[in-house]
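Only a single protein chain was left out; the remaining protein chains are all shown in position.
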Amino acid sequence: MSNDSSLLSLILFTPLVGALVLLFVPKRQEDAIRWIANVFVFIGFLVSLPLWFRYDSANPEFQFVERLPWIPSIGAEYFLGVDGFSVLLILLTTLMGVIAVLSSWTAITMRVKEYYIFLLTLQTGMLGAFVSLDFLLFFLFWEVMLVPMYFLIGIWGSDNRLYSAIKFFLFTLVGSVVMLLGILAVYFYNYSVTGVYTFDVTQFHQLDIPFDMQWWIFLAFFLGFAVKVPMFPFHTWLPDAHTDAPTAGSVILAAVLLKMGTYGFIRFSLPILPEATIAFVPLVAGLSIIGIVYGALVAMAQRDWKRLVAYSSVSHMGMVMLGMFALTPVGITGSIVQQLNHGISTGALFLIVGIVYERRHTRLISEYGGLSKIMPVYAAVFLIMTMSSIGLPTLNGFIGEILILQGVFVVQKTWAFFAASGIVLGAAYMLWLYQRTMFGTVTNPKNENLPDLSMREFVTFAPLLLLAVWIGLYPKPFLDRLETSVDKVMMRVDSDYTPRFAAVMDVDAPAGAAGSPAAIAANGAARAGGLDETPAEAVAVTRVVAVNDDPGGPGMIEMPVRGGGRRIAAGN
Amino acid sequence: MLEITPLHYSLLSAALFMIGVIGVLVRRNVIIIFMSIELILNAVNINLIALSDQLQDLAGQVFVVFVIAVAAAEAAVGLGIIIAFYRNKETVNIDEIQIMRW
Amino acid sequence: MPAGFTAADFYYLLPELLLTGGALLVLVIDVVLPRRDWATLGMSLLTLSVTGAAVIGFTGVDTTISAGLLAIDGFATFFKMIVIVSALMTVLMSPSYLRVEAVRPGEYYFLILCATLGMLFMASGVDLITLFIGLETMAVSFYILAGYLKPSQRSNEASVKYFLLGAFSLGILLYGMSLLYGVTGTTSLAGIAEALASGERSLILSLALVLLVAGMGFKIAAVPFHMWAPDVYEGAPTPVTAYLSVASKAASFAMILRIFMEGLPSLAADWQVLFWVLAAVTMTVGNIAALTQSNTKRMLAYSSIAHAGYILIGLVAATERGVAAAMVYLWVYIFMQLGAFAVVAMLRRQDVIGDELKDLSGLYLRKPFAAVAMLIFMLSLGGIPPTAGFMGKLWLFGAAIESGFVWLAVIFVVNSVISLYYYYRVIVFMWLKDETVGSDIAMGPAMATALVIAVVGSLLFGVYPQLLFDHAQLAADMFGSAVSTTALR
Partner (left out) sequence: MESIWLIPLLPGIGAAINGLVGIRFFGKRLAGVLASFMMGWALWLSFWAFVELLGTEERFHQVTVASWIPPIPLDTVDGVGSFTVDWSFTLDPLSAMMALIVTGIGFLIHIYSIGYIEHEPRGGVARFFCYLNLFCFFMLTLVLGSNFLVMFVGWEGVGLCSYLLIGYWYHKQSASDAGKKAFIVNRIGDWGFVLGVFLVFFTFGTLDFRAVAEAASQMPVETAAVGFGVISAICLLLFIGATGKSAQIPLYVWLPDAMEGPTPVSALIHAATMVTAGVYMVCRNAVLFTHAPMVMEIVAVIGVLTALVAATIGLVQTDIKRVLAYSTVSQLGYMFLATGVGAFGAAAFHLMTHAFFKALLFLGSGAVIHGMNEEQDMRRMGGLRQYMPITALTMAIGAVAIAGIPPLSGFFSKDEILFRTFLHHGVFVPDRVLWGLGVVTAMLTAFYMFRLINMTFFGAYRGPAWGHGAEEPGHDDAGHGDDHGAGHGHAWHGPHEASRWMTIPLVVLAVGAFFAGFVGVPIAFEAVWPWTATIEHFLHPSFVAQGAHAVEEAHHMSLLGEFGLMGLSVLVALGGIWFAYRNYVERPEAAERLAESLAGPHRVLTNKYYVDELYDATVVRGTMGSAGGLWTVDQRVVDGAVNGTGWTTIAASWVSHILDKYVVDGLVNLTAWICGEASYVFRRAQTGLIQNYAFVTLLGVFAFVTWFLVAR
């Protein structure tokens, strides 16, 4: 394990430092401000790259851990650490940050300084939520994000920005303060059991909270996270916020902010409240499916380009939630991958709207048409991203959707049946949009001289295109990184689940106890000693199938486990 | 012959208190309202004295001294305030003290 | 109860003595150097600083002096610091305001210091008599301060209202105290607690309880005893309003906590219910009424009412954590509330009264620092991390949940969301609107210092609240729980 003791802090605070530096740059030096913001956010991306290479995907523990006392009197700590979920989401965040900042170069012409300060602060807030392993710290960052986002919408947004901004803010706030109550309930319960005041999430992951209490806490968490996701019927802030936000704001909102909700579910709701999670599966799945179909249908009726994409988010995030609450490893894996995909493709779609909006200052679909002829490169990028969004194989969306639907299917066929209809509807509204904007003849004279993508604009798309194809063709590195994290969640929600990393676990651990948290801890301790010796033992111990020498995870053990898998819900 | 018990004092005090309260609620002249408040304070004083006597405890009487002193201070300050107000507004009708509302 | 005074009594009274001396000196200086505003200002600041230092000097002391009339303990020290820091900030934000209003600062500072003195006694009083004296010292000073702008009808009116209603509520409070005295036979809080320990109840006791709650409720502006607050806050000079809304509230809370936690713990079941209702109604009415205000001061008044409701939650919980939560909240509250009023005070110019929301419009263009500061105060009042307000709310949440008052916590949650709406209206005016009115805004060094203190306080205790928590916890521990913590259901 190669843990740099302060890598996460570095990643976390680079954007904030950038914001602080910007504070001291004179307001009029707009280009300097732009350069500084771009440089800092790019450095932020660069320093996050080691996470990709150094993350040990065979290690079930949290990695790159940093732990300092923060508020000892209530047991809150500055406790950072990442696992597979957060690594991917952090990388997504830093990358989307670069893209968002870069895409704002010409789009933002007023109050430039404040704009970049808010954008960079937002970046730190989002990263903080992903790296925090202290629940209070998480909550702190979770709330911190709201303010810059509020300003991004409220100051640099379009027509109805004040309404949208306050709606976004209050809506998400309602959810999150209720969530805070839930957090405190867990906190005090933990105290009553262990006698220690702590917000340590890894400790919470080992709690066995009584079911009644779990039920209520789940509800509290649910409100907080579901608003952010957003799940039907808590989604109405989203179209407004998206529509009125500036392009970079929409991109960040879609690509990263929405992931907070799903991340919250997977990091907190599922492992801390496993029984309640199982009890709530029908509700969540139902809402997700409604969200999928409903979001798609409403998207189809939109006349506003951005609003259409916003509603498509509702649909896609419904898919993500459904996959997660299938509570199968495939479903959860798919759900995380789909989060990345949604970030990539919807982020790109918002950029795409942003580009014509910047040129024409209208988002009405009817204002456009025939752009293929005028802006061929733009049309090609849009096409690829449309295909990514509707889940065309070889592009990223497909991997996520197929994993989710497959994972859902084995649990409850009817869910998959309805959810898969999203595939058809998704194709319908996206292609219709594409046709209305890109195809046909140029009827609006204002469109005749629109310039095609500039080099800078193309550069904002390039990484997204690359990622879309990469995940589509070879998602293995991503899936590998999720493996142990998914297994850990699965072990919480399914006591019979045999994790894949069981193969590298302690030899003495009895098979039945392999899934217990204690065993993980023991294993973690054992592994701290040295990674290299374990695979050899592992081969001797259990049913190891193949040692894979993928560059992403040296020494990773793959093992398709057969055994008494418990069916979660009423599958037949 | 009726014996005057502490209860009687308390009843007197309560009556005085209510008179003061009603005075505060119904009178229109600020000065009279202020005097009603003084009535309330005196109700308190009677109560305290009677109880002090009943309990054979001096604290109650000490308390009364302080209340009287404070009432005097309040009277001074209060009348000053009312005069200041009167200078501006030329009225001490309480119904006209309503610039600030809602 | 040993008779007579000892040297130790005077030693422990050092802060109060210093403050009294300083206050008198201010008066003297005002006479000696009539046109030197800086002299009275300097003297006031010096007095407050020295007093503060003296208070800090008694950290860790836990004793009762003056024949059991005053307690010098962590709780008292904590509240004294709250009062002194707010007094300092109030003094700092005053000079420019007083200059614009063209009033003599000497007596003004004297009265501020007098009010402070009263509050110090409220913080350390453990006898109904001392508490009453302290309360009145404070109240009478405020009656005058509220009407300090003699030519202003609004100020006059505020003064009259505050005076009449204050005296009225004083009557109610005193009547309650007299009944309590009758039931228990003592004015000492410890004695009262002892007398009531048996748990006997009577009608008179209930009546006394309700009257006490009503009387104190008036001071902290809890609904339905809050009616005076918006009008007085609006009419009083802005720095006075600031001081009134922060320090008088903090001192009153100190008094409430003393009386109920130390004097009436055996009646906890009764007053918990009372305060539960009071808290819920107060925060709801305060927040909702604030939603549609267009006057900043009035809005902040309602907000202050709502905050009183929040803080009452700590009392409802009636545990060490609850008390600590209330203390933490009051401490962080001074920074955000005083800061907000400081910005409003700053907006007062010759041509602009500056207390309307629209006067904030375009502030970010004129005084970016003030706009940022106000943003932080608003976020803090709304309880958004990483500001101090969040940490305060966190403690209150925690106290409520730990004691099992989940529904109250939910009401609290809903209210904090509602409250954000009107705090955001302020932000909208400052940041999202560009029109500016009136002449340029000046920010003197004193005002700047006040703002900086407020900003630093609002942020520091949000990011690293440990110091504060420790003190609050320590101070609250002396009460013990009035009720056994109901474990989470």
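Chains: A, B and C, in written order; residue numbering restarts at 1 for each.
Here, contacts are C-beta pairs under 8 Å (C-beta built on N, C-alpha and C of every residue); 3 or more make two chains touch, one makes a residue touch a chain.
Since this is a predicted model, take the numbers as computed values, not measurements.
When the full complex is examined, the chain removed from view is found to touch A, B, C.
Only one of the listed residues, A:G157, A:G347 or A:G407, touches the absent chain: A:G407. Residue-wise, the contact with the chain that is not shown comes from C:S169, picked out of C:T90, C:T116, C:N156 or C:S169.
When the whole complex is considered, the residue among A:Q29, A:T194 or A:T236 that touches the unshown chain is A:T236. For the chain left out of this panel, the touching residue among C:D231, C:E262, C:E320 or C:D355 is C:D231. Although one chain is not shown, part of chain A still touches it, namely residues 167, 171, 232-233, 235-237, 239, 294, 296-302, 328-330, 333, 370, 372-373, 376, 380, 383, 387, 392-394, 398-399, 402-403, 405-407, 409-411, 413, 416-417, 420-421, 423-425, 427-428, 431-432, 435, 438-441, 473-476, 479-480, 483, 486, 497-498, 500, 545, 548, 558-565, 567, 571. On the side of chain C, touch with the chain left out of the figure occurs at residues 160-161, 164-165, 168-169, 172, 203, 206-207, 209-211, 213-214, 217-218, 223-225, 227-228, 230-231, 270, 274, 285, 288-293, 418, 421.
Looking at chain B, the residues touching the absent chain are 21, 24-26, 33, 94-95, 97-102.
By our rule, only the chains that are shown with their structure count from here on.
Comparing the chain pairs A-C and B-C, the larger number of C-beta pairs in contact belongs to B-C. Between chain A and chain B, the centres computed from C-alpha atoms are 67 Å apart.
Put simply, the C-alpha centre of chain B and that of chain C have 26 angstrom between them. None of the residues of chain B touches two or more other chains. Residues 128-129, 132-133, 136, 140, 143-144, 147, 150-151, 153-154, 156-161, 163-164, 167-168, 170-172, 174-175, 177-179, 181-182, 185-188, 230-231, 234-235 of chain C are the ones touching chain B in the complex. Across the interface of their complex, chain A is touched by residues 364, 379, 383-386, 390, 394, 397-398, 401-402, 406, 409-410, 413-414, 416-417, 420-421, 424, 428, 431-432, 464-466, 469-470, 473, 487-489 of chain C. By the touch criterion given at the top, residues 70-74, 114, 136, 139-141, 143-144, 146-147, 150-151, 154-155, 162, 166, 169-170, 173-174, 177-178, 180-181, 184-185, 187-189, 192, 212-213 of chain A touch chain C in their complex.
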